[in-house]
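The other protein chains are all here in position, but one chain of the complex has been omitted.
Labels run A and B following the written order; every chain starts at residue 1.
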Amino acid sequence: MTDSTRAVTHDYIPGFYIGDRPQVVTSRFEYEDSYTLERFLATDGYKGLEKCLAGTPAQMHEEVKVSTVLGRGGAGFPAGVKWGFTPAGVWPRYLVVNGDESEPGTYKDRLLMERDPHQLIEGCLIACYAAGLSQCFLYVRGEMALAQERIATALNEAYAAGYVGTNILGTDFSVDIVLHWGAGAYVVGEETALIESLEGERGMPRLKPPFFPAAVGLYGKPTIVNNVETLANLPFVALNGSVAYTAIGTATSPGTRMVAVSGHVKRPGVFEIVNGSTTFRDIIYGEEFSQGIRDDNDLKAFVPGGGSAPWFLPDQLDVPFEGREAGTAGSMLGSGAVMVMDSTTDIPAAALTLTKFYAHESCGKCTPCREGGTWLMRLLERVVAGHGTDADLAQMLEVGQTICPGEMPHASSERLGLEAVPFPYKMTTICFVGPSAWAPLHSALTLFPEEFAARVTPAPKRISIPVTALAAAGADQ
Amino acid sequence: MTDVVDDTTASAPEPEPDPDAVAVTLNGTAISARKGELVIAAAERHGAPIPHFCYHPRMTPVGMCRQCLVEVDTGRGMQLQPSCMITVSPDMVIDTESPTAKRAQEGMIELLLANHPLDCPVCDKGGECPLQDQAYAHGPGESRFVEEKRHYEKPIPISDLVLLDRERCILCDRCTRFADEIAGDKLIHFTQRGNETQVMTFPDEPFASYFSGNTVQICPVGALTAEPYRFKARPWDLDQRESTCTTCAVGCRTVVQSSRDELLRYQGVDSDPVNHGWLCDRGRFNFEAVNSAERIADPLVRTAAGLEPTRWNGALGAAASLINDALAKGGPSSIAILGGARGTNEDAFAWGQLADAIDTPYRDAQLGDGLPIEVLGLKRATIDDAANAATVVLLGPDLKEELPVLYLRLRDAAVSGRSKLVEFSAVDTGLSRHAWRSIRHEPGTQHDAVAGAVADEAIAEQLAAGDVVIVTGRQSLAESTDATVAALQRLLDAVPDATVLPALRRGNVVGALSLGMAPTGYDAIDAMTEAAAGTIDVLVLVGADPLNDFPDVELARDALTGARHIISVDTHLSESTQLADVVLAAAAYGEKAGTTTNLEGRVTTVAHQVTATGTARPDWMIAVELASLLGDHGFGDGHPLAEVTTVDDVTDAIVATAPLFPGVTRAALAASPDGVMTLQPAAALPDVAVSVPARNRYDYRLTVSRTLYDRAVGTAMSPSLAGLAPGSAAHVNPLDLAGIGVDDGTIVQLISAKATVSMPVVGNVRVPRGVVWAPFNQRTERGGHIEDIIDAGATAIDVRIERS
Partner (left out) sequence: MSRLSDHNVVIAREIIARYPKPKSALIPLVHLSQEQNGYVTTEAMKHIAELIGVTPAEVYGTATFYEMFKFEPVGKYVVNVCGTMSCALLGAGELLHHAEEKLGVKAGGTTDDGLITLMPAECQAACTEAPCLQVNYRFRYRMTTSDLDALIDDLRAGRLDGEIPPHGTLGRTRQTIPDDRAVGAVHPDDVTTGPAWIPMEQDR
């Protein structure tokens, strides 16, 4: 370890590095008691709400629209526009906060919930006021006991102090924020599955379209689902205005975003970075970020945007850390998570950890994901264990093709003479869990074919059971 | 399509474009789809069926199996879409056969087969299995899945009737969706997650649904199998005919399947106006009773040694001489004919004609357990009318117990928000939790409850808000029909435009009442009373079992003892038949052709699928043959039934002579499998003055009604169903148990003015305080039957309940 931040107690700010950059959502992180109401109020807390309530809901909504606060959950859709999708005249409308952070590599929402719960609560209130949302459900991932505890405490404080509940700050703005917590299912991070789960159901995604949650969501009513980090941006926007907000970052991606860099870097950590100000090289090698590869090894590959994302090679280090650019280069920024693999990495084994994750986290609804994800995992397990054949590799491609028909996005490789195939992929499933089991494996197979070839033997001539013959045995009348 | 140019249309104005038509392109051809239609349905309707497993036209699409992916262009280029989840839109381009679509479909089949055992040769579904068919048509030639497949204990019984093989299951959500959406019995559910997802019940709660058999029928693989059919036949060995279930009066369309001349399975047929493909388990599995060893194979006559088989000539001769003697000695009023509601229209018509010929004043197709015949003369509603009405008023029995598929239709109407249900009931029914207003009243006081309800502002507003259909039948067998008739009259006074769907139960009761077996002045209670008084010489029971079906069993016993002779036309030796002097062996359901009339007045066909047991004959034939032996009292020359030799002749005779059946020709029936409606009579309800005694506060007011499973022959003689009857018990509100001083399960005495019976007491939250509900016609381990307490003359019955 290169610094003194090695931490084993739970309430330290693990691995978070402030740096010398604008702070929109992490401004209180430097305080040990950042999660208390006292500290919050001493540092402009609920001032944004006060300002917001002094104006009309439409004004606040407009402010958020003009600020172009992009969704931080992965899809990057502007929050102000999303709020506008609720059909006119249909009531009630709900706010559901997506705090079910669980994309491999991602670590930011939990920090925001543990370190600054009041900021999130203030963001929720601003959203409810602006978009006319009558009740808020704050869904925290089940495994985050500390975040639940901090939010519960913060909510209790905020209710007692008049910031949440009836007639907030003496106005006719009244809204309850209900802390809800999950029980362990990655897929619930998908917004329709989140709604199902909040209704007490199995967290299986609903098909959309025809119905997006903004039109038909919780209990069939218009529902805004916003990510924790997205909402945490709102107090800044409300307090400082859109001009101050858009002064940070780029025109298309204003503000900052939280990025977690993990894996084989010298200084793994979470950074609040200014949108559009960095490349992947900056983030991985920059002195104020992760400071290079451990043991000064070579970089082999990295995951640019959470476990679901196709992989990048050193070839892509100079790609700007920006959604559109990452897409053109063959992947996505997703939830702001970079996972770095150095030259010692066993690529098939690394891919297996992700394929296994998504196969395990399949909800079971769509056939390609339920059956295909597990099949991919089994094939890959066999290859990693050294028992695979070239037929197994061919079968991976077949199964992958059933999950993601057509050309699969991937990065360019000068070494292999590969051109990039831009994001996104096509898919036969409702949500992204199925393709996510395939994407890392596809990247690994495409960008490191020799590592797989070295692991497998030629397939023996297989005696297979002809399905049609069996069917004929049954159906022959 | 015709190429002939019609001059008259050439100059006529352009026909109005169909506002519901949507022009789309399907596989390169322009077609006209319907507004709101799913792509999968439009494609199928236009000859391009898309393979699918989870999609079922009667349930909400879930887009789960992904088998129905096709390429669709809605203006943004071709995209793979699940055709069960998207509706057609103007100018949509659909390609179900593109290489991309085909690759996706083939890929899906491969994945579905990955964990599916290849046990088709020993699987009940083999030969009629959608997965097998799809694999054969679209699947890969060989399995590339060399991994270990999923393994589960199999098969496991999930109810008394249904077994589950989780290895075969492809997780299409059909059975679970059915249990949730259609039946409302959420007793099976997906459990676990991902690759380990499986359908299961709660650990100690079986899938005890009245509709469980439907899940077996709609399972697209062999995961769900029904105990009564397992390993009995291969689909290609089955002969089948379309028919109508006559277990109750809903008249669900079915196919009746047999092999080697034995009934083996009934499957629901999707009749849009009636059953939507569903059947209740009683109707689905009671074919076992037809095959029962207890069937009466030959006619029987009573000798010193008891009932002995004989030849038809002898039996018919004996029956004819009993009737002739009675006519000679006591005249027509010494003969009573009861029943006819369990057979076909032809059966009822022939017996009605015989009753006319004999000129008996005592005939009835109901056994004191229905409503006055005049309810059939009210403006009649169809099932569709009810299921689409703004308001459905329920004034009758628990439909889930008595007319199960009507319950499904009305449940759907309520759950989907189409209809508001206003229920009047003494106890909670299957529909109570779906009712907009469920009004509890003390048994026998529904007329007061109705009077109160129509005066309620909100209810009055609802009743004025659109079509109102009143579903009415006999709520309790422990009270006379007066309160119900008075309540119905009050409803009709308040909502004169309301239509009425009679919730009468027995399979062809409406047909029988419409074809000559309706009382002509005296009903079954009168006939039983006369018989008990000793004025009846010959009591003819046509498929009637008063000892099990007549509510006042004491009166029934006295009547069967008091009647000097009994002629029984029946399929099984019921308790009543065992007292007969002559038993004429009747062909059962499936053993005879004909038609039946459901509670709407809808006539459909009943198929003759297997040879009758022994020498049993259809009821109509027995009537005709008996008439031929009655001389002047038979069918004379020129009588419409004088010359009949086949059932078709009888059907034609009905068309020719029955006033309500002029359009119900064989040709019309053949052209319309969903049936042909009869004309409807017009009648006014009888005036009734209801006076119900006040209940002493230490007493409990009794209400008695049927449950789906009871001691009726069709259930009792079907081994798979016989054990499902709940058994005798006195159900009271759990809070009343303490007042009585007993625990759940204690044997108590029910003491009425008439009799004392003992049975276990059950605490049941569905029963209000001060009321005791007992299921009718149940087997009992010890003590008496609730029927002993029922008094045919009482408007209400109060009992004391004491620890035995």
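Heads up, the rule we're going with is that a contact is a pair of C-beta atoms (placed from the backbone, for glycine too) under 8 Å apart; a residue touches a chain by one contact, two chains touch by 3 or more.
Remember, predicted model here, so these are calculated numbers, not experimental data.
Within the set B:Tyr55, B:Phe190 or B:Phe635, the residue that contacts the chain not displayed is B:Phe190.
Checked against the hidden chain, the listed residues A:Lys221, A:Arg281, A:Arg324 or A:Lys426 yield one contact partner: A:Lys221. Considering the full assembly, A:Ala260 is the residue among A:Ala260, A:Val274 or A:Leu299 that touches the omitted chain. The omitted chain makes contact with just one of the residues A:Ala232, A:Ile284 or A:Ala350: A:Ala350. Residues touching the missing chain, restricted to chain B, are 186-193, 200-205 (touch as defined at the top). Think of the hidden chain as still there; on chain A it touches residues 1, 6-8, 10, 14-15, 56-58, 84, 88-89, 91-92, 94, 101-107, 109-110, 129, 132-135, 141-153, 155-156, 159-160, 162, 164-166, 171-176, 178-186, 197-203, 218-221, 260-264, 268-270, 303, 307, 337, 339, 341, 345, 349-350, 353-354, 357, 360-361, 363.
Here, only the chains that are shown with their structure count from here on.
Separating the CA-averaged centres of chain A and chain B is a span of 53 Å.
Taken in their complex, chain A has these residues touching chain B: 185, 202, 207, 210, 359-368, 370-375, 378, 395, 398-399, 401-402, 405-406, 426, 428-430, 462, 464-468, 470-475, 477. Residues of chain B touching chain A in their complex: 62-67, 69, 79-80, 82, 85-87, 100, 103-104, 107-108, 110-115, 118, 120-121, 123, 126-127, 129, 132-133, 135-136, 139-147, 170-171, 190, 192-197, 236.
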